[in-house]
Every structure is written in C-alpha cells, then in structure tokens.
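For this depiction, one protein chain was excluded, whereas all remaining protein chains were kept in their positions.
When the chains are written out, they are named A, B and C in that same order, and each has its own residue count from 1.
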Amino acid sequence: MEFDWSEGDASHREEVRAFLSEELPDDWEEISKDGPGGDRQAAFSKHFCGRMAERGWLTQHWPSEYGGRDATSWRHAIVGEEMWAIGEPRGAQYMNVNWIGPAIMQYGTEEQKAFHLPRISAGGVLWCQGFSEPEAGSDLVALRTQALRVGDEYVINGSKIWTSYCNHAEFIILLVRTDPQSTRHRGISVLLVAMDTPGIEIREIPSVVGERYFHEVFFTDVHVPTSALLGDENQGWGVVSYALQYERAGAARYARAAVTLDRLAEIARERGLLDDPMVVDRLGEARALCEAARVLSYKVIDLRAKGSPPTADTQLARVLGTTCDTAIGTLALELMGPEALEYGSFADANFRLAMTAGVAVGATEVQLNLIASRFLGLPKE
Amino acid sequence: MEFDWSEGDASHREEVRAFLSEELPDDWEEISKDGPGGDRQAAFSKHFCGRMAERGWLTQHWPSEYGGRDATSWRHAIVGEEMWAIGEPRGAQYMNVNWIGPAIMQYGTEEQKAFHLPRISAGGVLWCQGFSEPEAGSDLVALRTQALRVGDEYVINGSKIWTSYCNHAEFIILLVRTDPQSTRHRGISVLLVAMDTPGIEIREIPSVVGERYFHEVFFTDVHVPTSALLGDENQGWGVVSYALQYERAGAARYARAAVTLDRLAEIARERGLLDDPMVVDRLGEARALCEAARVLSYKVIDLRAKGSPPTADTQLARVLGTTCDTAIGTLALELMGPEALEYGSFADANFRLAMTAGVAVGATEVQLNLIASRFLGLPKE
Amino acid sequence: MAFDDGQQAIADALAQFCADRCDDDTVKALAGQAPGPLWRELAELGVLAAGAPGEEGGALEVCAAMEALGAAVFPGPLVGTFLALQVLPAEERDAIADGRRIVSAGRGPLMPFAPQADLFLEIAGESVYRATPTGPVEAVETLGGEPWGRVALERGELLPHAERGLALSEMAAAAYLAAAGARLVADAAEHARTRQQFGHPIGEFQAVAHPLADCQIHLLASRELARSAAYDFDCSDHSDCSDYSSENEIPKFQNAALIARLSARASAVEATHVCHQVFGALGITTEGPAWHVSRRIRQLASQPPGPEVARERILGAIGLGLT
Partner (left out) sequence: MAFDDGQQAIADALAQFCADRCDDDTVKALAGQAPGPLWRELAELGVLAAGAPGEEGGALEVCAAMEALGAAVFPGPLVGTFLALQVLPAEERDAIADGRRIVSAGRGPLMPFAPQADLFLEIAGESVYRATPTGPVEAVETLGGEPWGRVALERGELLPHAERGLALSEMAAAAYLAAAGARLVADAAEHARTRQQFGHPIGEFQAVAHPLADCQIHLLASRELARSAAYDFDCSDHSDCSDYSSENEIPKFQNAALIARLSARASAVEATHVCHQVFGALGITTEGPAWHVSRRIRQLASQPPGPEVARERILGAIGLGLT
C-alpha cells in the first residue's frame, strides 16, 4: 500500500491546527462570512499569508529555489484541507500558491520568476484569473479578448467575466487572443498584467454567494510590455491547460463539506432529529460522499507527490467534490425546515455556497464528457 | 372545466368491477403470475375476452359498424384502468383493441376490415406485433426484414425480436422493408400475417420478467398474398406511427402501480414500518407520482375523446408512467429488505416487472428528445 | 384539463396585470419588502376574494389566478391569505380580501410576513388557531426574499373549517409552484437555445435537454394535479359531482390537495436544481434570470403545512388508489 500519512504529516497537521487557533481572531467567523472576496477577509488574508510565509508554509511544496521547501504534495494538501475546513483564511491566495505560481515556474522567463515568485511566496500579493468571457464559459477557447502586438507592447481590448477577487488583486493572469485570425485553441496567449494598468475597469456583479464574489473586468486599449507574455506567443493554451489541471484539484472542498456535515449533524442532534432514521440515513450517505471525494482527491495528490503528470483522475475528484457540496447544501436546507430560510443562517449560507460548486470550475457536463471518453472509451459526439 | 367522470362513467366502473369479481376465478393470482405471455393467462384471456365481447365491452369505443358501441374514450379508459389494476385478464388482447384494430380501421381495405375487425371484437383472436429487430430497437426505421414482391405475393425474409406473446398469437402486424433500395422511413410497409404461415419459426428468449415474455421470430421465404398489405406499399411508416401513438398511451400502468403501492403500504403497515417517517415520505412521493401519471394520461384520453389527433402529450404520459413503475418497483425492493429477495415474492415480482417499464415501449431517451424539442423548442443534435 | 372561459379570463387578465405591473425588475426590487401598493392592487382585482367561501368564484378561480401569479413570481402572503379566508368568520374576510389586513400563517416561531402582519394564524397539525404575539416581532431576512419575523405567539381560538382552509392553501401553493417552476424551465430552455458553447447551442446537448424535459413533464403533471385538486375542492360543495373515492374517510379534496402539493413541491425544487445548472454562473447573480424565481420556489416549498402534516395525511390516504 503506497499511501499513508507519515508521522511527520500527522504532526504537521497538528502544527497547522495550532497555528490556526493562534492566528485566527475571535471574530473569524464574522470576518469570513462574506467569503474570500469580502473586504475584511481579503485584508486579513494578507496578514495571515504573511504569517504563514514566515513559517515557510505558504509555498512549502515549491522548490527551494523559488521560495519553497521542497515539501511533499501531501504536506501542502494537509494545509489545504485545514484551510478549507475553516473557511480559507488564505483568501484568494490559495490560487497563487496552487496554480498561478506553478504556472509561472513552468513557463515563466527568469525575469518573471524572479519578480513574481518571491512576492507570491511571501504572502503579500493577490492575483486573480481572467479566463472566462461572456461567450466563453466552459468553452474557454471561444474567447474574444484581443491583445494585438504593437512594437514591444500588447494592446488589450475586451472583457472578462465571473472574475473572482479582482477588486483586491494586484495582478491578473489573463487569457487573450494574440492572433486575431485564429480560432479555437490556436492563437491564444497568456499575459501577466498588473491590475493598476490604465484602461482596466471593474464592475461588481452582485451574487447570491457573498460580497465581491463576481466581477466583470473591462480592458480598453490597455498597454502592457511584451515581457508580460507567459510562455510563447500563441501557445497559451498549453499554459492554461497546465494551470487548470492544478486548479481543478486545488480546492479541498470535501474538507469544508465534512466540517459542514459535522455541524449539521450536531444541529440535528440538538433538535432531536436523529430519532428519524431518514435523517440518519441521509447524513450517512452524505458522509460516504465526502469520504469518496476525499479518497479520490488523495489519488490526485499521490500522483503529484510522485511527480507524475496529472491524469483524468483530476476530473473524477472534481465532479465528486461538486456532488458532495451540492448534496450537503441541499440536505442542510431540508433538515432545517423553515429555519433554513433565514438569510445568513447556517443552512442558507451553505446552500448558497453549494450552488456555486458546479459553476466555479468548469461545467460538470464537460467533465463527464471527458470521463466517458477517457475511462469508458465512449465515442465523442 | 372540461373533464369529469360522468354519472354513467362512474356506474360503468362499478359494472366492470362487478363483472371482474364474477368472472375472475379464485386462482386468478396464480394464473396471472407469469404475465400475459404465460400459457394459463393466455388461455384464460380467450375465454375472458369472449365474455367481455358478449357484454359489448371489449371494443365498446369502436364505431358500431366495426363491432363497437361508439362509447367514449373515457369508458374505454375505465376498462383499461380496471383491467391493468387487476393484472390484465384480457392478456395480450389489449393490443388488439387499443391499437391494432384501430390501425386496421384507419388503413385497412374493406376486405381486411371485414375479416379482422369482427374477430378482434369477438375476443377470440390473439395478435402480436413484429416491429423491433436486433439492429432496430428504439430506432425502428433501421429495420432490415424484407418483403419482396413476386407476382401477387410478398416473400418475407428476416427476423424480429422482443416479440411478446407471439407463441399464442394467430396474427402478427409486421413491419417490413418492401423497397430493398430504401433507407430509414421510406420503403417500409405493414403486413398482416397469419402466424401459421409456413416459414415462420419462433424461439423463446428466457427473460427475468416471466414466462414467454420475449421471443425471436424468424421468417424464411414466407409467402403471403399482396392482400396482406395494410395501407399503401412503402408508406408503412405512417401506419406504424399511427399505431404507436395509440400504443404509447394504451397501458394504464399507473393503475397497476397504484394498486401495487396500496399493497406495499399495507405490508408496510403490517410490519410496523409506518412508524418510520422515511417510509411514509417515500410512499407519499410514490403516490404523487402515480397520480401525476394518471392525470397526464387523462389529458391524452381527453384529446382522444374529442377526436383530436394525438399530440406529444402522449410522450409525457408515457415517460411518467415509466418513472412511476420504476420508483414503485425500487421502493418495494427497499422496503422489504432481504425478504424482497425471495423469488416470486411480491417485491421481487414487482421489481422484475418494473425493470421492463422503460424497455417495453420505446426508449425513454427518444421520448425525452421529443419532449425537449416539442415542448421546450430545444434544437436537435 | 382546461379552465372554462371565466377561469381562463382570470388567468389571462392576471398575466397581463403581472406583465404591466410586476415584471422581473419589479420582483427583484420588491425582494424583502413588506406587502405594499402592488398587493392592494392585486386584491382590488378580486383575486383574493375568490378564495372566500360563498363568494363569486371558487378553488378553480384561485387556481387560475395562482398559475398566472406563479409564472410571474408575484410576491406577497398569498398562501396564508387563502387559508385565512376559509377559516375566519365572514365579517373579517373583507379587510383581508381587500388587501388591507395582512395575514401571517405558520407554525411559529418563524412566521411569514410577520413584521407587517395584522393577524396571526398558527397551524398545528391539522388545526388552525388564532394567535397573538406575546412580544415584539424580530424581523428576519430570508433566503426567499420574503420579510419574515421571529415572534412568540399565544394560541387563541380554535378556528373551524381548517381542513378546507389548509386544502385550499395547499392547492394554491401547488398551482403557484408548478407555474413558477414551468416559467423557470421555459427561461432556461430559452437560454439553452441561444447560448453557444463548443460551437453549438447548449440545448443540443442531451445533458442539458433531458433534465429540462424531465422537469417539464413533472411540472405539467403538477399543474394538472393542482387543477384537479381545485376541481375536487369546488365539487365538495355540491352534490352533483361524482366522487368515486367517497368511501374513504378523508375527503377527496384533502387528498388531492396534498398530492398536488407533494408533486409541485418536488417538481419545482428539482427545476431549480436543473435550471441553475443550465444557467451556470448567470444563475447565481442577483441580477440574473433565475435567482428571483428559484429563491421564491425554495421559500414556498419550505412553508407549512410541512412534512409532519403531510405524513399524517399520507397515512390516511395511503389506501386511496382506485379502489
């Protein structure tokens, strides 16, 4: 059997928990109520990530040359589980350390690496991700935002949508079409753009899942130097695919779901609902789902720990994580009866969050297509 | 409000029930155990349908010129509900009266009508339906069985599959390709063939849902006169479409399901399972499903009663009937625990029957495609 | 089952009223607001009065109205009002039917429209009581955008005709839910016809189309069941209706209302799941096409009479069937 938490892993988890109980203020629940995009949590995350960085934990799984400690993926996964379980005090920075940094490591110039990686590793910088567009959701390659090369600059025009956290972000990792004649996967590039570049405007899209969750970002004649290019021009699809593989298994949603489920069970117990076998059965089913999602995520981490390239297992873990979130959100709503309807209540908040599960990271439909084709050899339409 | 059972309808239902309690032997449950294809039920159905015919009920919804009584579709629906609820003592003859007879009425020559309709109306003849082929299931028009015209005869070669009740049938309504160059909907014809014609062979396919349920029928140089043609040559798709519209709303599965559900509830009560709220909830959901299926079937009957052409509502009723059967079969299995595993037990028998619900009459998938297109205007693939 | 001309006229008139006075932007803007001028305008049309015994109209008229209102997700204490009109004495009905007095009907302590309510009805099992607040009403913002309140109630007089009141309000909720669900499905289908992904409208994908079709089936059936329950309710007033289940202990209209509610609740909630999948991120914006509909469905689906009452009644109804 190849997997088990080592002694060191177990004690690392204890260390992380101790650190969390020390660092999180008493009003953490209040601070984190509006999610990572909320002003308070965003501000807190800069302080918090700085503290993590001091311990060397923020990017411990990175190579030491880039500010890491060469720790195993398991160690980093432990941090991820503990952070998610408690409401992600790293705020949006989980994106930096999980996939934006690694993408820069893989494709960046020496200059880009030297500039960006220490900043990410130190915990003081926020990034956002400019991939989706109004006409390009799950189908990212339908993107229209253009960056035309003019001399040693790119001039960007277009817009992005559903951009989380960008109100607080210093940088955006931006997907653009650099060859205006191209279609689909060809002619796409990735740019690393400072959010204070003139011509960038942000509009918040009010969402049901908390403050500052979604935004539109408009680019009007935004000039950036060609040195902002990550990877080769027109070869950006490779860069984004690399990043997405990390993104899709990045969030330990099952850890959050398991904690939610525990609280739900506790509430059910207080209300005497556990006398109802139906309630117990549903809780049991939900628990099995959480554990199933966890164990599939561990497969992905295991591959990563061995340095193997990501496989379609990532999709499995992702779909099951979503299923799990949705199931628990729905269960919360059903168990709490009319009480669940109170805005901001435990059940309400979890239900709203669960609604985003299938939306946030690529449509489940696309992932099921992939699984049908890779695991079952089914033909594509 | 346009629908209600009239006084006469209500008393007709009472008459039918009285008739059933008089005509059905004490060992009816035993007789009907193996379904309409079983030898005993098939034999009984000839006697029983004769008795119904004596009362004028078997084909009461037919025009009087064809042996009917011009009764409303509602009257005939009442008979259908009562028959299905008790396990269909008409055996396979429900097909004769529901759609094979009407198709002959619509498309038959005077000679065909004069020969076949009185026989069906008198209750002494069994028909089966030769539509499906190994390579043509839901996609009927992929059929390959050929009938080549040679002088004033057709020579049939090919095979049919999943043919129910054909072991007892005197006639088959047979879908064949009369233009060997044709594909898909074109070049198909319908023939009315006596099952004792030389060259026809039957093989039973053992099934999990009871004796003599499925068969293969092989046609080897079967000669039939051209007068066996129903409707115009190569225009058979119109005939079969007409028949299928009647077929798909023909069976009052919800009536059977409702009775099954009542028995299941009774068993649950005897076992003290009704203290479990989950069980009650599931029974309630299942009851709501039955009633939903019933009410959609009534819409279809209402259209028919008004002489309107069948609409896509038929598909709705059909899909919901299937859902309902499956839900109750599954519920039976779950409620009964290990007891349900006993072969031939109430739960086992119902579960096996429910398994056929989605199979017997066109794949649900095809019907959902239709609904998506007709009701929601969604584009086809 | 089709409405007669008078009932259809109600549905059509209300659809027009909603189009004129209560479009999506209005619904969104009114979220969390107390029943105001719009509620009184609705009442002046005589829509609420149709739910009072002996008035012009009856359950089918209420059903026709609720279908139109549900399709527009019209806000306000509709369900509680129909309950009140059946259980309160004649002299109290006018002020309610006119929209002057607001009814809060529920199981407490969380009560719908409590901050604005002039009258509290407590539902306990199959009984309905008058109730009086024994303290202040604490306003509660809800998931569904209805202004609720938490309030301690003292139980008062046991009211008559609870079975009719509950049945009428359940039928009304069923009609509203089925219509709101159907409208959500229609909007999602429209989105699926126009939204392109991977070079195709997403409605071409069975993964999108089939769940929508499935919702459509169940919602149409729920609509029919609500109409049928309304018919039975009206019938129960007359002797010339056939009632082949009359041997049962429980009146047919009660069972029919319960069945309609169970069916509508399940199918409308399922429609929110499916349609939010179809709308994707659009669905979770407050400006978007789905949230103001799905939140209302969620709210109405959680309202009393809840599962306990349903369960008791199911136990009574279980032997119904055709026999």
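To be clear about the criterion, contacts are C-beta pairs under 8 Å (C-beta built on N, C-alpha and C of every residue); 3 or more make two chains touch, one makes a residue touch a chain.
What you see is a predicted model; the values in this text were computed from it and never measured.
S.K.: Could you run through the displayed chains and say which ones the absent chain touches?
M.R.: Result: the unshown chain touches A, B, C.
S.K.: Given the contact definition stated above, which residue among C:Trp39, C:Phe113 or C:Phe205 touches the chain not shown here?
M.R.: C:Phe205
S.K.: One chain isn't shown here. Among B:Gly151, B:Pro206, B:Gly272 or B:Pro309, which residue touches it?
M.R.: B:Pro206
S.K.: With the missing chain put back, which residues of chain B would touch it? List them for me.
M.R.: Against the missing chain, chain B presents residues 132, 135, 137-139, 142, 161-162, 205-209, 214, 326, 330, 333, 337-344, 348, 351-352, 355-356, 358-359, 363-365, 368.
S.K.: Identify the residues of chain C touching the omitted chain, counting contacts across the whole complex.
M.R.: Residues in contact with the chain left out: 205-207, 210.
S.K.: Counting contacts across the full complex, list the positions on chain A that touch the omitted chain.
M.R.: Listed in rising order, the touching residues are 1-7, 9-10, 13, 81-82, 85, 255, 258-259, 261-262, 265-266, 269, 274, 277, 280-281, 283-285, 287-293, 295-296, 298-299, 302, 316, 319-320, 365, 368-369, 371-372, 375-381.
Definition applied: only the chains that are shown with their structure count from here on.
S.K.: Taking each chain's centre as the mean of its CA atoms, which one is farthest from the centre of chain A?
M.R.: Checked the centroid distances; the maximum from chain A is B.
S.K.: If you average the Cα atoms of chain A and of chain B to get two centres, how far apart are those centres in Å?
M.R.: Chain centroid spacing, chain A to chain B, equals 53 Å.
S.K.: Using CA atom averages as chain centres, what separation in Å is found between chain B and chain C?
M.R.: 37
S.K.: Of all the residues in chain B, which ones touch at least 2 other chains?
M.R.: 277, 281, 381 - these are the residues of chain B that touch more than one other chain.
S.K.: Among the residues of chain C, pick out those that touch two or more other chains and give their numbers.
M.R.: In chain C, the residues touching two or more other chains are 205, 208.
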